[in-house]
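With one protein chain withheld, the remaining protein chains of the complex are depicted in position.
Going by the order they are written in, the chains are A, B and C; count residues from 1 in each one.
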Amino acid sequence: MSIPRWLTFFLMVLLMTTAGTVSAQQQDQTPEALLEQLADASPRDTEAAIKAIATSGHERARAWLEAYGNNRISQVEATGRIVIVLNNRGRDWEVADALTGENLGEMSRRDLDRIAINNAVRRQLAGVLAMLDLFAKDVAVREAAALDLLGKVDDAIVEEVTARIEEEPDAGVRNRLEEALAIYQVEEQGSLDAIEVLSGSLHPRARAALNSAVASEDPARKAAAEQALASIQQKLRLNNAAETLYFGLSLGSVLVLAAIGLAITFGVMGVINMAHGELIMLGAYTTWGMQQLLPGQPGLALILSIPAGFLVAALAGIAIERSVIQFLKGRPLETLLATFGVSLILQQLVRTVISPLNRTVVTPEWMSGSLVINDALSLTLNRMYVIGFALLVFTALMLIMRRTRLGLEVRAVTQNRAMARSMGIKATRVDIMTFALGSGVAGLAGVALSQLTNVGPNLGQNYIIDSFMVVVFGGVGNLWGTLVAGLTLGTINQLLEPWAGAVLAKIIVLVFIILFIQKRPKGLFPQKGRAAEG
Amino acid sequence: MWLTRPLQERSTQLFLGILFFALIVVTVLHLALPEGNPLHVSAYTVTLLGKYLCYALLAVAVDLVWGYLGILSLGHGAFFALGGYAMGMYLMRQIGDRGTYGDPILPDFMVFLNWQELPWYWYGFDMAWFAFAMVLLAPGALALVFGWLAFRSRVTGVYLSIITQALTFALMLAFFRNEMGFGGNNGLTDFRDILGFNLRTDATRLGLFIATGIALAIGYVVCRGIVTSKLGRVSVACRDAEARTRFLGYRVERVQLFVFVVSAMLAGVAGALYVPQVGIINPSEFSPIFSIEIVVWVALGGRATLYGAVIGAILVNYAKTVFTGVMPDAWLFALGALFVLVTVFLPQGIAGLLRKRRKSTDDGSGPSESSSTSEATA
Amino acid sequence: MTTFKKQLASVVMAAAMGAGASVVYAEEGPIKVGVLHSLSGTMAISETALKDTVEMLIEKQNAEGGLLGRELEAVVVDPASNWPLFAEKARELLAQEEVDVIFGNWTSVSRKSVLPVVEELNGLLFYPVQYEGEESSENVFYTGAAPNQQAIPAVDYLMNEIGVERWVLAGTDYVYPRTTNKILETYLMDQGVAKEDIMINYTPFGHSDWQNIVSDIKDFGSAGKKTAVVSTINGDANVPFYRELGNQGISSTDIPVVAFSVGEQELSGIDTGPLVGHLAAWNYFMSVDSDANYDFIDEWIEYTGDETAVTNDPMEAHYIGFNMWVKAVQKAETTDVDAVKDAIIGVTVPNLTGGYATMMPNHHITKPVLIGEIQDNGQFAVVWETPSTVAGDAWSDYLPGSRDLIADWRAPMRCGNYNVKEGECGASAGEQAKAAE
């Protein structure tokens, strides 16, 4: 996939035209012809076709290439007319004329032939588009483009890139370009000083280049590359440690979120709520519902579904408390069975009412992607939000338990029901409130999880056991315990995973908990005193 | 002698009577009547009933620990499955060179994951006596170790329930791993014959069915023997006032351990009889859900009565068979509702209802009688 | 037929069975077609659609005057994603209901659990899902892809078209991925790929935390050679996997993922944004541009009454299998199992991708292999296709145990695992059952 020299000139021209300056360029092909060429191209000539379009300077050229990249260019079987597909869901697709851009309304899929593209072509396309972007006004775009060029530089555009390095005002972009150039030089020309340039880079592509250099016969190169790699490895080790820690934290915070609601219903009320997982599920489905209500703005929907999810789960919780649990006071093991029944019902309800299939929950822009610390260490945003969210929920709960009237009453009731009653606390009301709170928090967990995993009928089951483990490990009736336990287990799990593998890691953690409970039957932070001895 | 004591009991005699009568009826209807006769019991039904009996035995085992010892084990499926795997491994070795790859030693799944030789823990399972011993020992050993750790450090109530759940969950994950050498998710299947009898003949099926019936009878008598012995009363004492029992000089943890191990072994036997009848054993038997379901059979039938457990197990599973045939999606609703209703409105289960009726008719109540009533009320 | 009638029938059945007696049916009357797909439990997600497909096909066939002048009747049971229950229900279908054919199963384990029953009672089973191969039963017809009809062509594509040199084989830890990866490993090594260029990783069912593994893949991919992931990750684990890929910034142009278990139905539950450009290998895509396909889709949407309903590969497999069975019955002029078994070999019916499928002597069928690219609309855009259809290979040439085995159920050989080296038929399950009777 080499783009010959002359292209670079045209790219410059194209830039000017797109930048709006008038250009004196020869129209050697009509737009129709260009598109025809693309449409009829065999895999071998698609390349040429793309070039032709890129260099045609037609004002829609870019739109065409992008549409092509997204599989959106089709040809009407009957007329052979080239169209851009605007909406390709369902059996009838909304299309617009590629040349004029006029909307042609809906057309049956049957009558359209998609103009195929594959990853190889897409990569060329990316290169071409990146080159175009290198001239954009917005620094961010240029930076992205430069990053995109890493490993995509070839004989065709090398001069262009070199030229850009001189003209590029922004230092960051310049470094990127130099890196890109260096990778090219290392791989294609085996230059030594380029290796120097790369020795600082943590980008996987740079390492790739160096690795290839290590493989070379020339001892000098080999040595230089090895040295460079060594220095990179040094940095990497640090980054990996940080990364693993982050993974641990994020898994931990998921566990905390899932378990914290349980810590309240189970820890504080002594109710073993097997339907906890399904309450989480409800929270997740609320998020989905919200996104259905507000199509097009997933972000807003997600934020709204935080209160909504809490509410839905809390109401469900109240329903459960009133209909089942209140009849089982002081029979914890029976609550386990009854609530398990409830969980089965809730699951099947979702299956029949909504669908047995998983639901699509969209991740809003600002949550996808990752925060790039450096090329080797980037923290995924959605998980970062989840960590923050978990801590937020935790602090909120702490405050409620410590500072508010409800918290006081709850603690009173759990310490000594009769006494609390006689002091005029409405125990039943407190029960309802507590359970609602616990359930609501489960709902919040669901909202968060909808951003990490499937939203489906089985969502709850995957977390219920882990949640119990966390609560028991942390010590029943102790929110701090839950926090510490969750984070610890998460981290242990992530530390084990690399060498034990995912399954074994989980098993080891479970066994560890079992043994730990033998040593400290009341968990990390047991409740002391005669009251608890029972 | 504690084992023979139950045989003098009216309730036990009644139970055994009904059980053996059922066995005989089914056998006769199956053998004597020709296919197509409306009263003919098909091999399919025989196997189905055999399966129910296995579940019944399992339920009895659970009732022993839950009803009389107050230990709600959410991990009994694990013992059931271990027994099943022990039997499965025996049946696997019996296939010999008749497997698809014709390897005389290695089971098929090992061949196509190209294992070179048999893992050490498969040794001996080609010998029936060894395998059958393992059916008892494997679950027994697990229960012994686990129970010893748990009871020694006085892990009780909810905590115990939850770590038993953790136990079976961990085992499930472990058995899903193909490296374990138990066939992973596919488990063990495609069995040929047991003790030389071809598993795919109706005669063998009938045999297994009868064997299961007898096993259930024995298991019931053993449990009954324990609960009517002084030890049984001690377990009830542990259940209701653990500390008090200690102050009377009983080693509560040892009592618990003994009963727990016995129960685990019974569960193992149930599993071992289950596998040849359904023709497959795979890790899903370890799933926590299954273990909880068992408990509900017992709850429905009525805790601390043993025969209640049998009733519960058979009823629920029969319902399951019917429902999954008639209206599949309704099944989970039904099961869920069952859980809730039984625990909320029928804490003593069906047995409780029966007993109420019985009490209203006759009031001549011997010690055992009155004690059993009160046990259930506790 | 209406669900009510079905329910009635099964109530009768159930009651009768409760009384411990089996029901007898007149020899004439409808031809019974057993449907053995989980309608509850974890597998319901995938299998419900297949049950509907069979019912739709039967409806259609009846509209065209049934078969041999008799009406077709679907007998639906629910094995509830419980493997032993599969065996039990299969027995119920064959022994109690006396169905003439069964369409069913999704997971390998359920098939393995049903296999002995079908062989013992000499039934017919059509199995519609891609699977690990290493099996050929006299009574089972495998209309899904064998490894050589999915995995190997996909790898060829990556190797030749994309120029992949470094391979991550990631899968859920059960037999299909295990076997497939074993086969691919051997295959790749035969193609001269070095051992250190292959990374194999297994995760449990429904694995949800992919952070570590994805970052490992990232590292593995930074070794200077074009890298691709061959994913046999199953069902629910996929969403978090692709999400993590997207978030850790691995795009389909850097490290493409080719999946064998992700179809239109799975995609319908995924936010396809981060997946665009990743690949899947199947023998059918809903987006295939053929009139047969468009007609099928129209029927399906009409039948389900859901404009957004999707079709997928196993559904096509049932479509093919059903038509083959119908054709074989017409050819044999009876539904007698043995007659149909002989008649069906060599039967050819059109598939939905505009070609034809033929039943091979090893009870596998010929299929085209398509590589599709995930699009933002939850569909696949076909980017590559085998020039001709590929015949399913029951015994992989890349596993030491089965290299010398072939299956041929025609007289006189009639053997599921004939060893060409020793020139003899290894004892197969089928004959065991025969010997027993």
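Just so we're on the same page, contacts are C-beta pairs under 8 Å (C-beta built on N, C-alpha and C of every residue); 3 or more make two chains touch, one makes a residue touch a chain.
Assume contacts and distances are computed from a predicted model.
Novice: Missing chain, UniProt name, options "4Fe-4S ferredoxin", "ABC transporter ATP-binding protein", "NADH-quinone oxidoreductase subunit A" or "Putative MnhB-related membrane protein": which is it?
Specialist: Hidden chain identified via UniProt as "ABC transporter ATP-binding protein".
Novice: For the chain not shown, which residue from B:130, B:159 or B:258 touches it across the whole complex?
Specialist: B:258
Novice: From the list B:211, B:231, B:319 or B:346, which touches the chain that is not on show?
Specialist: Spelled out, the listed residue whose C-beta touches the missing chain is B:231.
Novice: Against the chain that's been left off, what residues of chain B make contact? List them.
Specialist: Chain B touches the missing chain through residues 1-2, 226, 229-231, 233-234, 236-237, 239-241, 243-252, 254-255, 258, 365, 367, 370-371, 373-375, 377-378.
Here is the rule we go by: only the chains that are shown with their structure count from here on.
Novice: Which chain is in the middle, if each chain's centre is the mean of its C-alpha atoms?
Specialist: Of the chains present, the most centrally placed is C.
Novice: Return the distance between the CA-based centres of chain B and chain C, expressed in whole Å.
Specialist: Taking the average C-alpha coordinate of chain B and of chain C, the gap between them is 35 Å.
Novice: Provide the C-alpha centroid distance between chain A and chain C, rounded to the nearest whole angstrom.
Specialist: 31
Novice: Return the residues of chain C touching two or more other chains; collapse runs of consecutive numbers into ranges.
Specialist: 40, 173, 202, 204
Novice: I need the residues of chain A touching at least two other chains; which ones are they?
Specialist: Each of 348, 351, 503, 506 in chain A touches at least two other chains.
Novice: Under the touch definition given earlier, write down the residues of chain A that touch chain C in their complex.
Specialist: The contact residues of chain A facing chain C are 70-71, 88-91, 109-110, 113-114, 116-120, 122-123, 126, 204-205, 207-212, 215, 243-244, 247, 250-251, 254, 348, 351, 356-363, 368-370, 378, 380-383, 452-456, 458, 462, 493-494, 497-498, 501-503, 506.
Novice: Any idea which chain C residues touch chain B in the complex?
Specialist: Result: residues 7, 10-11, 13-14, 17-18, 20-22, 24, 39-40, 77-80, 82-85, 87-89, 91-92, 95-96, 107-109, 112-113, 115-117, 120, 134-135, 173-175, 178-179, 182, 202, 204-205, 399-402, 405, 416-417, 419, 426-429, 432-433, 436 of chain C touch chain B.
Novice: Would you mind writing out the residues of chain A in touch with chain B in their complex?
Specialist: Answer in residue numbers: 266, 270, 272, 274, 323-324, 327-328, 331-338, 340-345, 347-348, 351-352, 461, 465, 468-469, 472, 476, 503-504, 506-507, 510-511, 513-515, 517-519, 521.
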